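Attaching a single structure in structure tokens format; questions to follow.
Removed from the display is one protein chain of the complex; every other protein chain stays in position.
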Amino acid sequence: MSGILETLGNLYESTLFVYGLVLLIVYALLAFFSMLAIRGYLQKNNDHQLDLLASSPMAPGITILAPAFNEGLTIISNVRSLLTLNYPRYEIVLINDGSTDNTMQLLIDEFKMVVVEYAYNAKIRTQPVKKIYKSTDPAYSSLLVIDKVNGKSKADAVNAGMNIATFNYFVCTDVDCILHKDTLLELIKPVMQEEGKRVIAIGATLRIANSCEFDEGVMTRMRPPRQLLPRFQEVEYIRSFVLGKMGWSYINCVPNVSGGLGLFDKEVAIRSGGYDHSSFGEDMELLTRMCRYAHDNHIDYSIRYIPKTLCWTEAPSTLKIFNRQRTRWSRGLAQLIYAHFGMFMNPRYGKMGLIIFPFNFFFELLAPLIEFTGVVSYIVLAIMGRINWPYAVLLLLFVYTYSVMITTISILWDQLSFRYYKSWKEVLYLCMTPFMEFLLYHPLIVVYSIRGYYYFLTGKKSTWGNMQRQGFGKKK
Amino acid sequence: MFTGINSATMSKILLVEDDEIMPKIVARILPASEYELHHVSNGKEAFEKLDSTNYGYDLIITDIMMPYANGFEILSKVKNRERPIPVIIVSNAGNEDMIMEGFKLGADDFLKKPIIPAELLIRVKRLLMKNK
Partner (left out) sequence: MNIFRYAPLAIQLAMIFIVIATAGTLLAYFSILRSRYLGYRQDKRMSYLLPKVDNLIIEEVLTNPEVTETSYSDQLILNTEGFQELPMHKKWVREAITGRIMHFRRNVRGNMGQMLRSLYMQLDLDKDTMKKMKSGKWEKKVQALTEFINMDMSISDVTILPLTNSRNRELRAAARHAYIKLSKNEPFKFFDVVTEPLLMWDQVELFRIISSTEDIAVPNFARWITYSSNKSVVSFCLKLIVHYNQLPAVPAVIKLLDTKDHYLRANAINCLGKLRVPDVEEKLVSLYSSQPLHCQIEILKALGRISSGRYIDFLKQEFLHSTDFDLRKSAAKSLVKNEWIASQVLQELIDTANPENLRILKHCMNPLIKY
């Protein structure tokens, strides 16, 4: 009996060991690939190219889809910042998702909007659209507002926008995200420079806006968040985008284009069925379906990322909201893996099936579970007195220093390519955060993720909830 | 100070331009002896200046794509007054739609960057003369 336990124990230990090793190697590879990708991006780009595109009559049209729900505090300044984006040919489709506050009235008053009879073909089914508004002032002629019945999800709102969108590309963003003025130029440029493949989605680095200074929707100073929780998220975002996504982008294996900012090929998005309103991770879910569609229709596609920060979003600063956000994300992941499990190790789906999906399954989905069981078994073994303490401490120390190094490297890549933040002290302050991440932040993520899986298994009803807005008002 | 007499004959021009070099060039093309040139670098400052001087400008030269408020908004606000101010758009926008929009909103002239200095001077003179 004890022999079997012993063997099981050893098997478990070696699996854990291999698992950890593979993860570490993957991160090292990502660090390397992201360096190559960022270097390639910097070599190919200069400011004059943006000017060239901005003044070219051949710039492709882009539709911006911005769903809004009860954004009365900030809606006007956000729409204004969208209206001043630097791009020659675009339209803004704002979808008022049945707001119960004065969002709609504010828009009508500020931008002199009137109801118009708009004819469009609803290719994706959504909650009914009540009215469509356009401005009587030609200065705002690129703005269109859709007033629709609340669909209880961002997905439904964006789908309604997609139905009306005119151009072949659309940018999906949250109306509370602040976009860089060159966002459209930066996102469409790699699409136009791609050789041989069709870019169906492209994203850029997202950052936390919590301690940044804004003036009517324009960022005047970038600063790492002062509060601890958002600062952890800033570091996490930098690592995830600058190291992670850029690394994946180099080998064309990007698993997800963030819903906060992404440019998509409209035709492929609509033909894949649009966003799924029952999904909790609708951005990743749509991308997976777009990849499936591309594979099924023999489209040679690519999904890319650019290392420049183009979007700033407000991060949850209280545990309660953070909990909700992360639970929702992990629930979405579990849903996605379950729904599309047919792609697992399926060569029919190319890189998606053989690399991305398995990676997401083992190292994103299972990771919290494995960590949790690992910790528990360690505690059990410790109680039973079977731990070799020096070795255990050394292993732990190894994992700790490795994770700090990887995070610091991602901050380094970010600083080398774009010198963000005003003073070096702020950067160093940010660099101190990874030291605490392992002990404070990471356990939170594990717990919330497992909670998300639990909800997925029990099918608990949950709503999107409302981010308590602090607004991007000027700091006093 | 007898600048009062001079400022009566000097034309007041507002330049709205976010590029850092263009204002220096325009300042040379429109000499300070004949033109009182005010420069702002974005739409918000333009509105502030217009409000504070009660739209007391003889001519506005503006770009289109700028932070805070794009050139079209400025055009629209300026042209909807009882005494509209002539506006010249100076932009590197290359597509026809944008240029048409500008004219639809009432722009009096359009110059594409890079500009020929003599051309700007002639058009400014002509518009100012027309309005006197």
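For clarity, chains are labelled A and B in written order, and residue numbers in each chain start from 1.
Just so we're on the same page, a residue touches a chain if its C-beta (ideal position, glycine included) is under 8 Å from a C-beta of that chain, and two chains touch if they have at least 3 such contacts.
Everything quoted here is computed from the prediction, not taken from an experiment.
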Among the chains present, which touch the one that was left out?
A, B
Out of A:Gln193, A:Ser278, A:Thr318 or A:Thr373, only one touches the absent chain, namely A:Gln193
For subunit B, which residues lie in contact with the unshown chain of the complex?
19, 21-22, 24-25, 28, 92, 113-119
Residues from subunit A at the interface with the omitted partner, ascending:
17, 43-44, 48, 51-53, 55-60, 91, 114, 116-119, 121, 134-136, 141-142, 166, 189, 191-195, 390-391, 394-395, 397-398, 401-402, 404-405, 408-409, 411-412, 415-416, 419, 424, 427-428, 431
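Note that only the chains that are shown with their structure count from here on.
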Contact footprint of subunit A on subunit B as seen in their complex
43-44, 65-70, 72-73, 75-76, 92-98, 101, 104-105, 113
Using the touch rule from the top, collect the residues of subunit A that touch subunit B in their complex.
51, 54-57, 59, 80, 83-84, 86-89, 137-141, 181, 216-218
